[in-house]
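Here the complex is missing one protein chain, while the rest keep their positions.
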Amino acid sequence: MPAFDDDPVIHDVRSRVASLHAQLVRYGLVVWTGGNVSGRVRRGGDPGDDLFVIKPSGVSYDDLTADDLVLCDLDGNVVAGTHGSERAPSSDTAAHAHVYRNMPEVGGVVHTHSTYAVAWAARGEEIPCAITAMADEFGGPIPVGPFAIIGDDSIGRGIVETLRGHRSRAVLMRGHGPFTVGVSAEDAVKAAVMLEDVARTVQIARQGGTVVPLPQEAIDALYDRYQNVYGQQTDARRSAS
Amino acid sequence: MPAFDDDPVIHDVRSRVASLHAQLVRYGLVVWTGGNVSGRVRRGGDPGDDLFVIKPSGVSYDDLTADDLVLCDLDGNVVAGTHGSERAPSSDTAAHAHVYRNMPEVGGVVHTHSTYAVAWAARGEEIPCAITAMADEFGGPIPVGPFAIIGDDSIGRGIVETLRGHRSRAVLMRGHGPFTVGVSAEDAVKAAVMLEDVARTVQIARQGGTVVPLPQEAIDALYDRYQNVYGQQTDARRSAS
Amino acid sequence: MPAFDDDPVIHDVRSRVASLHAQLVRYGLVVWTGGNVSGRVRRGGDPGDDLFVIKPSGVSYDDLTADDLVLCDLDGNVVAGTHGSERAPSSDTAAHAHVYRNMPEVGGVVHTHSTYAVAWAARGEEIPCAITAMADEFGGPIPVGPFAIIGDDSIGRGIVETLRGHRSRAVLMRGHGPFTVGVSAEDAVKAAVMLEDVARTVQIARQGGTVVPLPQEAIDALYDRYQNVYGQQTDARRSAS
Partner (left out) sequence: MPAFDDDPVIHDVRSRVASLHAQLVRYGLVVWTGGNVSGRVRRGGDPGDDLFVIKPSGVSYDDLTADDLVLCDLDGNVVAGTHGSERAPSSDTAAHAHVYRNMPEVGGVVHTHSTYAVAWAARGEEIPCAITAMADEFGGPIPVGPFAIIGDDSIGRGIVETLRGHRSRAVLMRGHGPFTVGVSAEDAVKAAVMLEDVARTVQIARQGGTVVPLPQEAIDALYDRYQNVYGQQTDARRSAS
């Protein structure tokens, strides 16, 4: 096994996660240094021995390179001596680590304070599944997770408890904001982008009058089709991080 | 007749449709890989023998080139062996095909999930014609089409049944979003852009107080003038795709 | 006197008006080919003999050059044989001409369908002067002009009757949208930009609760200071077109 900084798999995850941060900027999901993307590094053995790379804390999106990302183990400890290890990882690192430790199928995690998703989170209200784009992407409503203070495992536990067994790859942490997961970092970023889009659209729809959720059988049919038919065979959504 | 990939008419439609996709991005009508534009290829004989080109499914707007577009017949079947035929066409291809098959005057079709148009669609509410820009462009209210699940002809049928004989080139498919048509792909894209603009403006107007529709005779006068006077003689709206 | 196409004064107005159109795009006041800017060409004699240049009808903002603008007399007739005279001028040309003919102090006119200004226009509601930025720039509320159909002098008359003797350089034509005027084309564009800004801010303020207008004596003091003190001595607002 090569040293971590020479490992082409780690290098590839670093490159992809660094460039995915630009999508948060492009879609207006973040301001200043807020928000973060992480990506799992699969080591090929016990998923508990996997690693992940994550954005350093308080660093500008304009300056972010692959080697600035911080490599951590699934307890959230920085892997000493590797690229970026002189920086503090995102203050949300414990939450990301908890998700990777407890959801081995997850290849990427994203956190933002995107406006409309935070608005629903501030009200502690799940987003009803009222448009076909939501049924396609999330298979139903977007659930609300508990209010949790940063600093221990409580955010990570809230994410896992809410998303485990749920179709949705997005959770609205009450009074805080959204976390999304995916089979890859790209898939988690797509979920963050689509979440803000549906959060905005459904709220704006409701500001103009009554909106009723789609029938459950229509939601089921749309979700099933989208997960199995949409996109190209090489679609990144299908591939692990 | 040259082979399809050497045909300058097809090449021209491919180029124009590919570059028109950038307008959906520019005006914020789409996120990620959502939305699609298609353009009819007129073959000079029976309109039923025409073809159309359409965006492939799940491909990024940043990467889209003319040769990535997929050439289809009016039953929605990919023309084997042509540029882009190794890709799956947009999952909305059956709807586009149905429109081309049943509305020979249509040269372009656009589908987006633009925020305010989807908001009206989610409420199942037609947009009242309350500003002169709507009267100019659409000649009256924007109608609502039926709720239809993707996967068969039902979306295409709903579009055709709603738009046939209607001044509006835009329809709000209930619970889903807008489809627009035009004499050319550019005209359909213009309709998608103007639709979101009026959907946003009329909803925001109403959020601040009462809005009443324009008098019918004013709508008629505005629509007549705009269709017959506005623009240059070489205006693309006048030319078929 | 040089031929019109060789006249450096006309060339200068053409250049400035062409580049000012980019400000409408930058601030999101227009979509597609909508909106227009014109600038008066002062001829040094009777203001009634002045000319003006205006955007051609239905031409993309991306493609607009100084020589594409159409030179017109104050009756709105195209000056034959000059740059751009092969194109139809903006369909709002008659309204611009009426303003220049009747308000000799006006050096520039702008028309857009910017979202929030049109929203107030659709309600036929003047914008109350509730923030200091409005008092600075407009000296009070933004007035509403009559509903008028395009095609004769009625829009131009409505603008002039509403703005003559009013501090505001902006009018909301009912059911249609804003027109702004200024001592120069740049000043009129600034008014269009600031109008949309205050239209948006005051409506959003009111959507969150009660907003009361500023006291009249505060409005008067702010307007007086801003018109006489703000900016550099070479500020374009002070110079005629």
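By letter and in written order, the chains are A, B and C; residue numbering begins at 1 in each of them.
Everything that follows uses one rule, which is that a contact is a pair of C-beta atoms (placed from the backbone, for glycine too) under 8 Å apart; a residue touches a chain by one contact, two chains touch by 3 or more.
None of the values given here were measured: they were computed from a predicted structure.
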Missing chain touches which shown chains? A, C
Chain C positions in touch with the non-displayed chain are 27, 130-133, 190, 193-194, 197, 200-202, 204-205, 207-211, 214, 218, 221-222, 225, 229-233, 235, 237
On chain A, the omitted chain is touched by residues 31-34, 56-59, 87-88, 91, 113, 115-116, 118-123, 125, 147, 149-151, 175-177, 203, 206-207
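The rule we apply is simple: only the chains that are shown with their structure count from here on.
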Classification of the chain B:chain C interface as same or different, half of numbers criterion: different
Per the C-alpha means, the centres of chain B and chain C lie apart by a whole-Å value of 33
So which bits of chain B are touching at least two other chains? 207
